[in-house]
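If you scroll down you'll find the structure; I have some questions about it.
And then subunit A:
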Amino acid sequence: MKLSRLFTRVLQRELQLAYRRRADLANPPLFFLIVVALFPLGVTPDLERLATMAAGVLWVAALLANLLSLDLLFRSDHEDGSLEQLLLASSPPTLIVLGKALAHWLVTGLPLTLMSPLLAMMLALSPAAMPLLMLSLALGTVTLSLVGGIGAALTVGLRQGGLLLTLLIMPLFVPVLIFGTAVVQAAGAGLPWSGQLALLAAMAVLALVSAPLATVAALRIAVEE
Partner candidate 1 sequence: MFAFDSLADFFAMGRHGLYVWTAYGFAAAVVIYNQLSPYLMQRRMVADHRRRQRREQGTQPASSSGVTPS
Partner candidate 2 sequence: MWQSSFWQSSFWKNLVRWFHKWTSPKWFYNLSRPLGAWIGWLALLILVVSLVWGLAFAPIERLQGNSYRIIFIHVPAAFLSQAIYAAIAALGLIGLVWRIKLAFYLAKQSVPIGASMAFLALVTGAIWGKPTWGAWWVWDARLTSMLVLLFLYLGLWALHNAMERPESGDRAAAILALVGVVNLPIIKFSVEWWNTLHQPATLKFTEAPPMHISMLIPFLLAILGFYLAAVAWALKRTRLEILQRERRTQWARDELDRLGGNV
């Protein structure tokens, strides 16, 4: 069987599982919505002042929403023993992990991206920045899913895994947050944004080639614990 065939099989399985757990699926978008809705209540309803913060608020909220779902990435696989089978597969486990990360992005990063314009309007983000908000979120969440996978793998067998995951992964999300927000702010202010966007893309590529390796190495430890 060709590798691409296995990849689609893995993707298919993950999406199917996500669909069967659709109650969990709603959590990140809901979280995203609630954080963004709370913000004006805590700060100010003044649209002009909200507009200056919109890019950062949207990005931070999206980042946290993404983090929320990462804990479950390998948990059930670990509990039922599928993780062992994954590591013993005849094809490179990195490929399977990549499939899982892509599935995670499809059910988390992509919905967050798609609903972001709606929330951006609530925060009065300038319309010119909307497409860039979506583009930066789409690119940035790919990195988050991949890098977050490393954290999820490191903490999968642990009792306090979710909390630890946050501590381990948050520092690594800093660059994504900085450049993601910068793209949106630059676009809103009519400044050039392509450089920042290119950096976001570069980080996604770097994560794409290196994160699965680290994730598999971490999973090998997890099945030993």
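On the choice of candidates, all candidates are chains of the complex that A comes from, given by their letters.
Operating definition for what follows: a residue touches a chain if its C-beta (ideal position, glycine included) is under 8 Å from a C-beta of that chain, and two chains touch if they have at least 3 such contacts; residues count from 1.
A quick note: this is a predicted structure, and the numbers were derived from the prediction, not measured.
A.B. asks: Looking at subunit A, find the partner in this complex that touches it; the options are 1 or 2.
C.D. replies: Among 1 or 2, only candidate 2 touches subunit A here.
A.B. asks: So in the complex, the part of subunit A that touches candidate 2 is made up of which residues?
C.D. replies: 147, 150, 154-155, 158, 160, 164, 167-168, 170-172, 174-175, 178-179, 182, 203, 210, 214, 217-218, 221, 224-225
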